[in-house]
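Before anything else, here's the structure in question.
Note that one protein chain of the assembly has been removed; the remaining protein chains are unaltered in position.
Which chain is which? They are A and B, in the order written, and residues in each are numbered from 1.
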Amino acid sequence: MSSKVTRISNWIDYRLPIISMMKHELNEYPTPKNLNYWWNFGSLAGIVLMVMIISGIFLAMHYDPNTKNAFDSVEHIMRDVNGGWFLRYLHMNGASMFFIVVYIHIFRGMYYGSYKYPRELLWILGVVILLLMMATAFMGYVLPWGQMSFWGATVITNLFSAFPFGDSIVEWLWGGYSVDNPTLNRFFALHYLFPFLIVGVVFLHLIALHQHGSNNPLGIDRKEPRDSIPFHPYYTVKDLFGLGIFAFIWAFFIFFAPNFFGEPDNYIEADPLVTPPHIVPEWYFLPFYAILRSIPHKVAGVLAMVGAIFVLFFLPWLDTCKVRSAKFRPIYKKLFWLFVVNCFVLGFVGAHSPDEVFYYLGGMSNQELGQITTILYFAFFIIAVPLLGMFEKTTPLPASISEPVNRGGDRRKKSRQEAAA
Amino acid sequence: MKKLLTTAIVLAIFYVSHAIAGGDDTETLVRQDWAFEGMTGTFDREDLQHGFQVYKEVCAACHGIKRIRFRELSSLGYNEDEIKAIAAGYEVKVGPDDMGEMYDRAARPSDAFPPPYANDKAARAANNGALPPDLSLISKARVGGADYLYSLLTGYGGEVPAGQEVSEGLYYNPWFPGHQIAMVPPLQEGIVTYSDGSSPSIAEMAKAVTTFLAWAAEPEMETRKQSGIEALIYLAVFSLLMYLVMRQVWSRVEK
Partner (left out) sequence: MTKATAPGKTITRRNFLTLTAGAVGAIGTAKLIWPFINSMNPSADVLAQSTTDVDLSPIAEGQGITVIWRGKPIFIRHRTKQEIAEAERTPMADLLDPQPDSDRVKKGKDQWLVLIGICTHLGCIPTGQAPNSNRGKYDGWYCPCHGSLYDTSGRVRRGPAPTNLVVPPYVFTDGSNIRIGVEEETTNV
């Protein structure tokens, strides 16, 4: 029986080497043995992408991309389609989960210097994926055709009016003189297409990853065979364990707080004549939205917002420090965490109205807070990171992954040696 | 440990920033202990039926529930014959018939509740220009959800604070954005008599009708939470098993 299977797989593999390729890339693929749990988020992102595509396809079977029926068809999914509420809440919360996973994945890359030589293209492909994800999420949010969908679409597409020939670009995007049926139709078409583009770039991302293998928490290259272990079973089980915990959190939102990340206004059907009092984008856009709003000039604001993402493309060259991991970069490590906190503050700013005043911040207005955090955001990339590359004194690196000899060595190993003695 | 702590802090910042973001007026709402809240919450069937009655006899004059079909009333505890009888009390416009005319017929369980007005313009014309919203999704479509609805329904009759303008034809209600609402105070003592002959207070009616509207917005809630408990138990077991397998597999790796 099994020999028959082997014979068939050999026959196929001789002609189309997918089986040996998969074995090589997913099974034997040598991986640093010291990856911590922050390395789970890459595979999690891949799994979420698959779940989003599959749930999206099934939702598309019931959704109607017509302004007259879109809102009703979503309610039809929620009320009539068998298990429709599950599919929709899975997809809706999946978008938030996807961004949580990807943001952690990006922060991990920044902390451990995963964007540095020879992984610059790997990083750039990742930023491309982020951009595609943002476009996909934005267009997906328009589809339920609620008030936030409509006004979010209106405001975001109007960003393009900041550019030369802006009005013509915006009309081209809309396919009319306002966000309307043509807009919804094309957004649906593109929302269906983009995830497959993401899959394509993810493949490139993986090819680039497998060229030099994963970075690791020490940020040093592997030197000897015992530094590596095969991906399977070690990281497959670790990823599955991580998936279990992650799915638990995801399921909690789907079943018990499905609208936690959403806005009540999106349960009111789109009305082109009434703008809701507070328009806020989805939480994952809030930091960028804050940057847009904190600059009191239309073109400059749009450029700053776009620049906040595009600056990531240049990170491998802004950071000239040869040491990858923040473990051995005492100042970078502190600034990194300040940067993370700053991103959260930007998110907070984005969620609040610009003229709000915070008395616990000495009467600072939200606009001012946004301006300070915007400056800090860019200062991190443009000033702090390049300067640290020049002046930071890094701590000594360990000799190899298997022999960590820095700062008194591995504590656990030491105690084990003591116990043996 | 340190890493876990950092994660916890990061998550806490996130939660707080989101909570503050969504906060605004809602913390001051009149909070109720709703039976349908919490991970195992279910709708109180008596409240649902009373709430439906209040809706039917009071709210329905101006507000539709166009997304609800009569057949869905089975969730309220009505049997098939009761639902048919309820539906038969409504007329729905169907057609065209063989002569090309639209005509009215008695509603069937598969029909949706007919709206009180033919269209939004008719609704505005009948209500001094104000549009009474459809209530099918109202508890999901308002910040504060059920507590907001309850607060609004019980919030009439308070003393108008100095400086608060209340225009002609509007009523003061502290919970409504702008504090002036076009809706006539809907609930009055004695306006509804329950089938057991009792006459509910305004608060009791508000509680019942809010429960009914929460159900109307989320008819899947009970199934959802039930499946949710199963899913979480399953995922906890799965994670534990994977953790054990992982420990076993990794025991072979030299630290």
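Simple rule for what comes next: a contact is a pair of C-beta atoms (placed from the backbone, for glycine too) under 8 Å apart; a residue touches a chain by one contact, two chains touch by 3 or more.
Everything numeric here is computed off the predicted structure, so don't read it as measured data.
S.K.: Among A:P17, A:G83 or A:P118, single out the residue that touches the unshown chain.
M.R.: Only one listed residue reaches the unshown chain, and that is A:G83.
S.K.: Across the whole complex, list the residues on chain B that are touched by the chain not included here.
M.R.: Listed in rising order, the touching residues are 69, 71, 81, 84, 108-110, 234-235, 237-238, 241-242, 244-245, 248.
S.K.: Could you list which residues of chain A touch the chain missing from the display?
M.R.: Touching the chain left out of view, chain A contributes residues 54-55, 58, 61-62, 76, 79-84, 86-87, 240.
The working rule: only the chains that are shown with their structure count from here on.
S.K.: Determine the centre-to-centre distance between chain A and chain B, using the mean Cα coordinates as centres, and give it in whole Å.
M.R.: One centre to the other, that is 34 Å.
S.K.: Spell out the residues on chain A that touch chain B in their complex, using ranges where they run on.
M.R.: That would be residues 33, 36-38, 75, 78-79, 85-86, 89, 226, 229, 233-234, 237-238, 240-241, 243-245, 247-248, 251-252, 254-256, 258-259, 264-265, 267-268, 277, 280, 283, 286, 337, 340-341, 344, 347-348, 351-352, 402, 410, 412-413, 416 of chain A.
S.K.: Contact residues on chain B for chain A in the complex?
M.R.: For this pair, the touching residues of chain B are 3, 6, 10, 13-14, 17-18, 20-22, 39, 67, 72, 133, 136-137, 140-143, 145, 177, 217, 219-220, 224-225, 227-229, 231-232, 235-236, 238-239, 242-243, 245-246, 249-250, 253-255.
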